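Below: the structure, in structure tokens.
Every protein chain of the complex appears in place save one, which is left out.
Labels A, B and C are assigned to the chains in the order they are written; within every chain, residues are numbered from 1.
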Amino acid sequence: MPQIFHHSTNTFARITIFGAIFVIAFLAWAVVQLDRSAYVTRATQVREQPVPFSHAHHVGGLGLDCRYCHTAVETSSFANVPPTKTCMNCHSQIWNNSPTLEAVRASFRTGQSIPWTRVNDLPDFVYFNHSIHVDKGVGCETCHGRVDRMPLTWQSASLQMEWCLNCHRQPEKYLRPLPYITTMGYQPAGNQEEIGRRLMAEFNTPDTRMLTNCSTCHR
Amino acid sequence: MSDSQKDLDLAAVRGALGARLDGARGREYWRSLDELAATPEFREMIEREFPRQAIGWSEDEDPVEGRRNFLKLMGASLALAGLSACTRQPNEQIAPYIRQPEELIPGRPLFFATAATLSGVASGVLVESHEGRPTKIEGNPEHPATLGACDAFSQASVLQLYDPDRSQALTLNGEIESWGAFFGALREALALQKTKNGAGLRILTGTITSPTMASQLAAVQKLFPASKWHQWEPAGAHQERAGARLAFGQTFNTYYNLANANVVVSLDSDFLASGPASLRYARQFAARRRVSGGQTEMNRLYVAEPTPTPTGSKADHRLPLRSGQIELFAGALATALGVAQGPKSGANADIYKWVGPIASDLKKNKGACLVIAGEYQPPAVHALAHAMNAALDNVGKTVFYTDPIEANPVDQIASLQDLVKDLDAGAVDLLLIVGGNPAFDSPVELGMRDRLKKAKLRVRLGLYDDETSEVCQWQLPETHYLETWGDARAFDGTVTIQQPLIQPLYNGRSPLEVLQMLTEAPDARAYDIVRNYWAAQYAGAGFEAWWRRAVHDGVAAGTALALRTPSIQGANIRANAEEPRLGGTFEAIFRPDPTIYDGRFANNGWLQELPKPITKLTWDNAAIMSLGDAFRLGVKTADMVELTYQGWKLRAPVWVQPGQIDGAITLHLGYGRTRAGRVGTGFGFNPYGLRTSNALWSSVGLEARKTTGSYLFATTQNEHMLDSERHIIHSAGIEEFRKNPEVIQESAESPPRSLTLFPEWKYPGYAWGMAIDLNSCTGCGACVVACQAENNIAVVGKDQVRRGRAMHWLRVDSYYKGEPTKPEIYNQPVPCMQCENAPCELVCPVQATAHSSEGLNDMVYNRCVGTRYCSNNCPYKVRRFNFYLYSDFETPSLKLLHNPDVTVRSRGVMEKCTYCVQRINAAKIDAEKQSRQVRDGEIQTACQATCPTEAIIFGNVNDPNSRVSKMKAGPLNYSLLAELNTRPRTTYLAQLRNPNPEFEA
Amino acid sequence: MPENQEVIEQPPSREIIAPGYTFGTVTDQISAVVLTKKTPIFWMACFSVGFGLLLLFLLAVATLLVKGIGIWGNRAPVMWAWDITNFVWWIGIGHAGTLISAILLLLNQSWRNSINRFAEAMTLFAVACAGMYPVLHLGRPWVLYWLFPYPNSMAIQPNFRSPLIWDVFAVSTYATVSLLFWFVGLLPDLGTLRDRTSSRFARFAYGILAMGWRGSARHWSVYETATLLLAGLATPLVLSVHTVVSFDFTIAIVPGWHSTFFPPYFVAGAIYSGFAMVLALAIPLRSVYGLQGLITDKHLDNSAKIMLATGLIVGYSYMLEAFTAWYSGDVFEAAAMWNRMTGPYAFAYWSLVTCNIVAPQVLWFKRVRSKPVLLFLASLVVLLGMWLERFVIIVSSLAQDFLPSSWGNFHATRWDWATYLGTIGLFLFLFFLFIRLLPMISIFEVRTLLPQAKVDEEVRS
Partner (left out) sequence: MIKPIYGVMAEFDSPTALVNAARAAREKGYRKLDAYSPFPIEELTDVLHLHKNKLPLIVLIAGIIGGLTGFFLQYYVTVIYFPINVAGRPLNSWPSYIVITFELTILFAALSTVLGLLALCGLPMPYHPVFNVPRFALASRSRFFLCIESRDPLYDHDETCEFLETLEPREVSEVAH
């Protein structure tokens, strides 16, 4: 009988068989990467806003404290997006006819809310409470990043479960003294881990078993 | 709550909506309601209405996304959550306030006091409000009628508020009109009436206790002297008032104090579960039954009743009697007490056998006992009860009298017949029907449905466009009590100022505002009407303070009616010697339905799906009859019978009920609605079709015969008999218990903690646990609705319930023990047991359910893949599975109802009770912020908070001083199915009974 | 076909291969089934039935995915019903193949040579059908991958204590190993087909699959070791699979499930139903394709004997089940058993007893064992019986467990039927594709059965 295959098919056949293993491995790896990619988590992506509000200017430049606008952060689960009134406190005086702020003034006139786009947006089955974190030494910067350097705001962390667990499993690596909660670019005075452990004792932070309960975040 | 928040002007939006509606005319409008709800205008309306009160994730490019994200709702995303992080978060938006009200902190609920009314009588409630959305009703601890507890009706009223089937627009003959147009028409009609002193003006209301409304009606009366005000309350306290008149010659209001009663005799009164003060009574009654520490004194309850009720289930002696025999029994008892002259023996030997021991028991407890006449028993029984209480000198100790709480306690049947007379005479030009549903629920022989049409101009103010609206030209949307100002009296006359929690959703007006239209100041707003009235009442300075306090507390100080001590007109007290003869017929017994009452709650899914006490029937009523009668008729449960009463006919499905007395067929009112809404229309059958003026509550002469066909009931429990081997309910007689306090422990088999191969898991810090006192539980079911409201539990509908797919996290099982004709009845609430060795956790392949360090059996909905293995392996069967997409993610108004702190579950995931973990976490966070421990009682689970008898106690079992620890430490404590060594954190306290030793069964 | 297509019909014989066959004739007769141009009506008929049911299956699955598990009759407390019943049934059937090829190989049962190929194929397809149910019965099938350990951003992994995870591993391993075993067995025959087919495409396809097998002595020596090793591995595996499946029940505390002798009981049952399926397939096939010479009455007889033996073990298990329920003195166990016999599912219980214990007793008689038709019927009865067994164990136990308040009965919906018939369709579809495209009998192993295959002793040394 005549040969069915050309000589080269031998090499080809082997390559396909053993190559397949690597291809599959690569695909798996790719998916895992995609799962954590900025495309999926939307981290570092600037969101469109009705008013081009610059944290860089207000926090970095003017040095406003976070709590001037986000008033509920110490008392409520929700840090609160400031009412138009808060903007107008200043902007009825300064920049009071800048076209970029027209949306704000319009809102104040018509009583229609400014439709801000959420930047740090957890899935709806996750229950995050700002107040307890802020009261127990988790700085704004720890999750929101250097807001004072964001001309337009973006989400700095992945906000994925493993990211949350990093801190819930070893808070000592992240806690800071209460006076520095809103500080941007905070540098620990000394060894973070030691400070962290001291603070945990001070705040009597629950043990990590409790911090990693499912119901701590999911209900 | 500051009024500034209330001045939202929605005119513009309504304009848009109205314009839209004008497009769709007549009936077509109704068909197009859904479609309407989906239109941008409607969403805008809802959304513009709320952002100022609620932080709402509002519109978004994709309308579906937009609707979904409108509120803190995750549900639908759950379906996608499968791909977890692989799904990107959609763009969500935040609509902040313009000016933020200072007392409101976004993310933290506020509570406001107001009152829900039933048949006109108030029960005080606290309403939880999330950024302006009322989401949950709790009892008001300050209020005498509720004492912090809450019944199923009030719990479910919040769903009624958001019901998309509520009357949404003012209509004239089914076509949308404006309030202006109506006002014009009304003025015209009134002008005419003015000329004839209002001779043609009739107002028909339900029972009214509101002082403000009373004054308005008086004012109207002054303006139109010849006008008439009629009242009709289908399940009102007519008999009670008539009884008082019979006994005292004038109308009095009666209430009791069970805290002082050692012995209670109920003459067919379900005082623990129905009636305006039932919550208070239940609390007091349970307190006198609780055995703890050395205290082993229990009160004793005798109940004579035809159909098993929650009260009957608590009885130490339950005496099955036909409703018609109660009078005979009361007479015999009165005779035995020497209060009346009656025969000492009679045809019905049982009765005379019973009265002896009961009478001596009562005599032994003079001044500390109580005879309660059922509110549906004839006047004579009430009179006898008054006489006996007087003779036992209980007045002022366990029985109290005040002037009636109603504005005008007329004989409502007479009042209705009077109206009918005028209608027939064609004397009624303008008939204003405020609330109620007379076309549906008035006595059948009056044929109200057609008679009403004889009034020339018919105006109906109602929550729903129902059977009555159908026969009226004008249908005015009524505000829900959570939408407006008002006031009402409680059982003892205490006034609550009702305050609104939210702007009217559907452009409704309150009864006060509509009645106001008849007066000189037609356009006053509810707030001013109520405030001005009380300002007028309030003598002296400091009204503002008084008003603010009254509104804040939900109780107006010093408004309880003064106590009276009326004297018995002995002549009227006669002991009937003859019981009505059945003569081959049956006795018809009419009762308001345990869950949808007189039909007003027919469109309320929570109440429809709430299993009725004892029968566990949902979505239906039935012809409840005894096993004997069923046998004689040759029928079984779900067979159809034809009932005939004085020529009126009705087909109804049979329900064979253990404990039902032979010869009586009990029919629950309220079903068979023809125009209730999408939820309530067409379920069950309508007993009003047999109910005549002369037999409102019961009468012999009902004929029943088997007919063809059978019916599909939806019950949540099929098997009720307790067998001796399965130790599910532990109980003992009090004497037995006194002799041997360990009697329960000995009968309960529970393996020692050391009996395990595994190292112990330690639970330092908090260890949450629950104790349920079966001795207190009446099985009323309020806890079930409370749980449903708190935890966003979906309504699944009759068909799914029938397929065993009801979603209640907490169920109340009922069991019968002993002979089927007169069984002992036991109630057992079953939430998740939070087992320390949870069988469900072991078998979950994805760790969607696992144990928390505080001993909670956590359930992570968004991790669940839905193998349902956990449910199979749960010996208590407390896990519920979303077989379909049960949660409503579409209806805009229903989204406002959701509790933002609890995930709304989507299709294909398992769900269950976690001790209201959202409340636990909230309390813990607050405590930790103050660097302290959570205090005992600081966390109340929804079921616990609402329970009238405090049967459910939750707390930290690591704290030996917590209430729950103390209860668990007691000798009555036992674990359900302890032999499985699941180590439940939820345990039960065994039930005790206190039978009268003189009683030989 | 090239030269001498000398197919000879042989009368059935008591031997494991009819006399008169030569290397050529066995080769040609078996490969002819695949290589022939004309397809028999029988095949057409069965295949179309299978295909039709397969479409029904797709419809059922589509509806399930769109609407949810609710379309089935599953309810509280019967959260598992036909879904898991079918799963266990199919897995059970999927035992015979590997058993025949592995265990009988180790036991030197040369009669296996002519039935192991299609038995293995049957195993594969049965496992494929079984595999459908664990996926479809999920409330959210699209997150199936959470059942596998993989590095994820949720930082959470499967619960390795759950028998369902054990299932995932056991079944997927079993499927993989069976596939490998089957393919390895096919290699030489693929070579044969490659060399015998006349169509260029077929030659190419078989050529690729044969991987250049050329029957060299070197190949054969490694090949023999490999098959022995695979057999050695598959033997404990095949016994483990149904053991693990039985853990789904024994690990749970449901009365009627929680029992220690399930593993041997389930394995026996699996082999029982497996052999029933082998007979149900072999008997029609051999008569349609005239293979009585290769699949002789001897094969049927042996299979029948194995059925009888395993059937007796199963019967013993039923009795043991009842006995322990009574002897344990456990209220709930006793109640569950009593309910099984007298409760709402009594009919199913007693029919399964009839099908699995009473009916198969006829296999004691040689006269029955030598009547293919009777054997065929018997095996169908057993297949039905084994389905009922799983149904009763699962549903009747769940329907009435601990608290009477939450008892409730299961009623199958039309979608339950559609899904079940659907997988039967899937099975037929795959199986008849296999019949048409691959040799249903292992050619090279049959060659070794021929007397000519012996190397004469005297010429040696």
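Here, contacts are C-beta pairs under 8 Å (C-beta built on N, C-alpha and C of every residue); 3 or more make two chains touch, one makes a residue touch a chain.
Note that the structure is predicted; figures quoted are calculated from it, not measured.
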(message) For a quick check of understanding: of C:86, C:153, C:192 or C:379, which residue touches the chain that isn't displayed?
(response) C:192
(message) With the missing chain put back, one of C:177, C:300, C:362 or C:398 would touch it. Which one?
(response) C:177
(message) For chain A, which positions touch the chain that isn't shown here?
(response) 1-10, 13-14, 17, 165, 209, 212, 214
(message) Just checking the interface: what residues of chain C touch the absent partner chain?
(response) 2, 22-24, 27-28, 149, 155-161, 165-166, 169-170, 173, 176-177, 180-181, 183-184, 188, 191-192, 194-196, 207-208, 210-226, 229-230, 233-234, 236-237, 240, 244, 247, 444-445, 447-448, 452-456, 459-460
(message) In the complete complex, the non-displayed chain touches which residues of chain B?
(response) 758-759, 761, 836-842, 847, 850-853, 983
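Assume only the chains that are shown with their structure count from here on.
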(request) Averaging each chain's C-alpha atoms to get its centre, pick out the one most distant from chain C. (result) B
(request) Identify the chain pair with more contacting C-beta pairs: A-C or B-C. (result) B-C
(request) Starting from the mean Cα coordinates of chain A and chain C, work out the distance between those two points in Å. (result) 53
(message) Can you compute the centre-to-centre distance for chain B and chain C, using the mean CA position of each chain? Integer Å is fine.
(response) 58
(message) Residues touching two or more other chains, restricted to chain C: which are they?
(response) 152-154, 156
(request) For chain A, write out the residues touching at least two other chains, lowest number first. (result) 35-36, 160-161
(request) Could you pull out which chain B residues touch chain A in their complex? (result) 48, 51-52, 55, 57-59, 72-75, 77-78, 81, 85-89, 91-100, 105-108, 764-765, 850, 852-854, 856, 858, 860-863, 901-903, 914, 917-918, 920-921, 925, 928-929, 931
(request) Could you please specify the touching residues of chain C with respect to chain A in the complex? (result) 150-156, 194-195, 203-204, 207-208, 211-212
(request) Report the residues of chain A in contact with chain C in the complex, numbered from low to high. (result) 1, 4-5, 10, 13, 28, 32, 35-36, 158, 160-163, 165
